[in-house]
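First, the structure itself, so that you have it in front of you.
Presenting subunit A:
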Amino acid sequence: MNEIYSIRPLWVVLISLCAVPLIISTKRPNLRETWTILAGVLKLALVLSMLPDVLSGSSFSFNILTLFPGLPFRLRVDPMGLIFALVASFLWIVTSLYSIGYMRGLKEHSQSRYYAFFAIALSSTMGIAFAANLLTLYIFYEILSLSTFPLVTHHQDQEAKASGRKYLVYLLGTSIGLVLPSMIYLYMRFNGLDFRFGGFVPAGGANLPLNIACLLLVFGFAKVAIMPLHSWLPAAMVAPTPVSALLHAVAVVKAGAFSVVRTILFVFGEGFLEGSWARPTILFFASATVLIGSLVALYQRELKRLLAFSTIAQLSYIVLGAAMLTEHGVKGGILQLAMHAFGKITLFLGAGAIFVATGKKLVDQLEGLGRTMPFTFGAFFVGALSIIGIPPMGGFLAKWELLLGSCQSQYMGIMGVLLASSLLNVAYFIPLVYRAFFPSFPVEGKIREAPLFCLLPMLATALFTILLFFFPYPFAQLISGLWSQLLGG
Partner candidate 1 sequence: MLLALCSILIILGMVFLLGGSVGILRLPDFYTRMHPAGKLDSMGSLLVNLGVAIYVALDFNLANLLTSIKVLLIAVFIYLSSPTATHCIVDAAIRAGLEPWKKG
Partner candidate 2 sequence: MRYLYLLLVVLSASVLFYATLDFPQWGDPNSPASLHVSPVYLQRSLEDTSVPNVVTSVLADYRGYDTMFETTVIFTAGLACFVLLRVFAPKMKDTYYRHIQSGVVLHIKGQTTLLDGSRDFERIDSRWVPADIILKTISRFLIPFIQLFALYVVAHGHHSPGGGFQGGVILGASIILLSISFDLRTGLEKIHERGLGLFSATGVFIYTGIGALCLILGKEFLNYGVLSKILPVDPVMARSLGIFGVEVGVAITVMAVMVSIYNYVSSEGRLDEGL
Partner candidate 3 sequence: MSGTMTYHFSVILVTFGLLLSFITYAMTWIKRSLCLPFAVLSIGFLSYCSFSLFILVIERGPFEYYLGGWPPPIGIAYYIDELNAFLSLLVYLVALINLLCNRERFLEKQGDRIGGTMALYILFITGLNGILLTADLFNLYVLLEIASLTGYALLAIGDKRQAPFASLNYVFLGTIGACFYLLGVGYLYIKTGSLNMQDVSRLITQIPKSPTILSGFIFILIGIWIKMGLFPFHIWLPRAYTNTFGPISSLIAPLGTKVMAYVIFRVILFVFGKEFSFEIYSLGHVATLFGVAAILYGAITALRQTDLRRMLCFVVITEIGYIVAGLGVGNINAIRGSLLHLLNDVAMTFCLFLSADHLIVNTGTKIEELKGVFQKTPFGSSIYVLASLSVIGIPPSPGFFGKWYLLQGSLEAQNFWVFGAILLSSLLNTVLFFRTFEEGYYHHTESPSYGPKKTSLSAYGGILASGLLVVLMGLLAHPIVGHIVDPFLLRARLP
């Protein structure tokens, strides 16, 4: 495996940051949005340009500066990071396009600020994807928390204020209170925090402080919303829908899940976790989150809250997959990272489109809307199927691998959890879609399809959800590359 020393990863991170001054400085909305889209396309192109090399087994790395002795601020592109970067940079373009429709449709205020912070958030997401060590990851993680704060509280009303507080208390509180001490402890013991396949913590899982450090890290990355640190996520639903899409499908929660996977696979690794008690604890909490999240979703009346709890449950799949530490489990977890992103963003974009077109937020109000908005609900249906895990949707592949992984592992109970959760998914999604298409009573009123800018991105993601089932080539390839590296390392 060879390393390519290249500045390209840094450019990927910086490119949306460079767009920020351009976005702020211009007064004309068209130009501003052009910059956003342009930066997005450039970013995606740069990420794609690294794909062939990474597929052939090499990795890019770039040292920015040294932070502490033996602890550089370093970017490194490996298969796992690239998967995340691909998903995030692609979906940024989609979300940006969608934002144009949404924000203009609702005549939102402070749009420049909105796009600027959106760009910063994306930069830090790329940073998280390409971070070469725990500290670099932590830095971008914090920037992501802070840059999404103005997005979450975009409406600036009392409700936004309360959720903003919750958002920050949970995210900053856990990262300063839990991640930082654990990170310092690891640095003190091992004199470095560089990610290594299979972890830099040596085997021997009985060590108490290391177990605690592991748990602190996993729970400290509260963006992954493992219960009991989940309640910021439904609260953050007050944000405009594209932000929710970003939060819940692309950047924020996936950054948390990604960090946890990094922690499990690249910091602690199989050798340590095999015999530790931290692993069953993580598995237990993740399983509980899967079940409880899905159960709570059943009882939600508001569409976006329902999706939020669904996200909470689905995210823990990723943690479960990684913590199973079997080949298929890990593959499934990482696939879930990508597939869930596409599925969930379709759902959110759908929810947003419904809101823009009709102003309706509640589940009950969707009765019969499928007739008048066939494209929106068609896409919504595809997304829902993908989340449930029904072929031919991308989500199926992830679930399949996860189930295989749970067969391989010693924890057979997980399989039960996964199956039960899928059933619950069916229980909360299918009636919703069903009632939209087949209302129990006739619906009146003139309702038209959502604006084109909202509709097109949604259809695109829905299409991708289906396409990924048939052509999962880059992702699957990257994941097998990763796994072979794991075995090799």
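In the analysis below, contacts are C-beta pairs under 8 Å (C-beta built on N, C-alpha and C of every residue); 3 or more make two chains touch, one makes a residue touch a chain; residues count from 1.
Quick note on selection: all candidates are chains of the complex that A comes from, given by their letters.
Here the structure is a predicted model, which is why all the values come from computation and not from measurement.
S.K.: Looking at 1, 2 or 3, only one should touch subunit A in the complex. Which number is that?
M.R.: 3
S.K.: Inside the complex, what are the residues of subunit A that reach candidate 3?
M.R.: Listed in rising order, the residues of subunit A that touch candidate 3 are 65-69, 73, 135, 138-139, 142-143, 146, 150, 153, 156-157, 160-161, 164-165, 168-169, 172-173, 176-177, 180-181, 184-185, 187-188.
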